[in-house]
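Shown here: the complex without one of its protein chains, the others still in place.
Right after this comes subunit A.
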């Protein structure tokens, strides 16, 4: 009885279900949840049922191109900018890291070991492409033209900081460079990037979302993958797999074949690349962007690397890894050194040019550093602004009360340290 009612509801004559050649259910499994085949053999699908996803590379560890087809044959200017930007990033890191150690700024995070990831991917994109970063992507900003002064001003939270001194150091944001302000809670940028890509569909732009091997474990990461796939968004979900999330090594972070293996499981085209090989990263990002735009679909990229620095200035990585391990990576598979060798082999760079460039860059950053340190802090009234688009009365009142108070007790406050 109940069955017949169901069938009536579905408007299917019951004959069709059980008899005849034109059966509704085909010979193979017809479950709506998967398109697949039957098997009569009961066995687990395991990690080793599939070969691990190989790591795409262009150069070997010594900076020699393995297959000439892989060399993107970039023009001299581009190659030199790529290399110089990598070294600029190193210099910024060194000076700002040291300044934190000296107590001049409160916090810093270095990018050592990820230079090729930042520069290789940034070089393959256009300025119009929107970047959602995690926090360790300063090289992307260097490539896009964020100046040494702007880095320093942000870390000092001074008058000229684009972020008005409201965020911790390294939480950069640059609307003019389409670089969305860094947000502290992990992975929140991932579904947001997919949402932004959704909004930008069909506009010839992609969104690139960087995240770490640790951030990939958050619920948001999985949501981003699934929504990217189901909403068909032009987004590159770019994992920087540097082996560690603070002290947590990847073996405690996941048990599958890294982050890349999750891509196909969500129905997403996926690439795994050598993050120490700037050309591999460049080629992968170029291909990913092309596919995203042509198909209006997402791509997962996993760039394999090694975090050479401490997680941040709040971390001492000697507590959980050996100096030997770090040194080995730094010397035998270093992304910047690899590119340097490539350039020198091509006759585009020399030790003399290197010395000269490093010296000039260091001076430039030091000048910016000294200037940034001297600049006053933003006007104190900035702390009342931007809570809402239009300042509500109660906040305005608080602001005016504070102004009266500060005017009255000027001598008690370090007013000269603030912009007026």
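For the reader, a short list of remarks on this structure follows.
Definition applied: a residue touches a chain if its C-beta (ideal position, glycine included) is under 8 Å from a C-beta of that chain, and two chains touch if they have at least 3 such contacts; residues count from 1.
Everything below uses one rule, namely that contacts and distances are computed from a predicted model.
For the omitted chain of this complex, the UniProt record lists the protein as "Pyruvate dehydrogenase E1 component subunit beta", which is one of "small monomeric GTPase", "Intraflagellar transport protein 25 homolog", "Coatomer subunit gamma" or "Pyruvate dehydrogenase E1 component subunit beta".
Touching the chain that is not shown, out of A:60, A:295, A:386 or A:401: A:386 (per the contact rule at the top). Across A:30, A:106, A:230 or A:367, the residue that sits in touch with the chain not pictured is A:230.
In the complete complex, the residue from A:93, A:220 or A:274 that touches the missing chain is A:220.
When you scan A:181, A:296 or A:379 for touch with the missing chain, the hit is A:181. Residues 130, 132, 162-164, 166-167, 171, 173, 175, 180-181, 183-185, 188, 190-196, 198-200, 219-220, 222-224, 226-227, 230-231, 385-390, 392, 394 of subunit A touch the missing chain (whole complex, contact as defined above).
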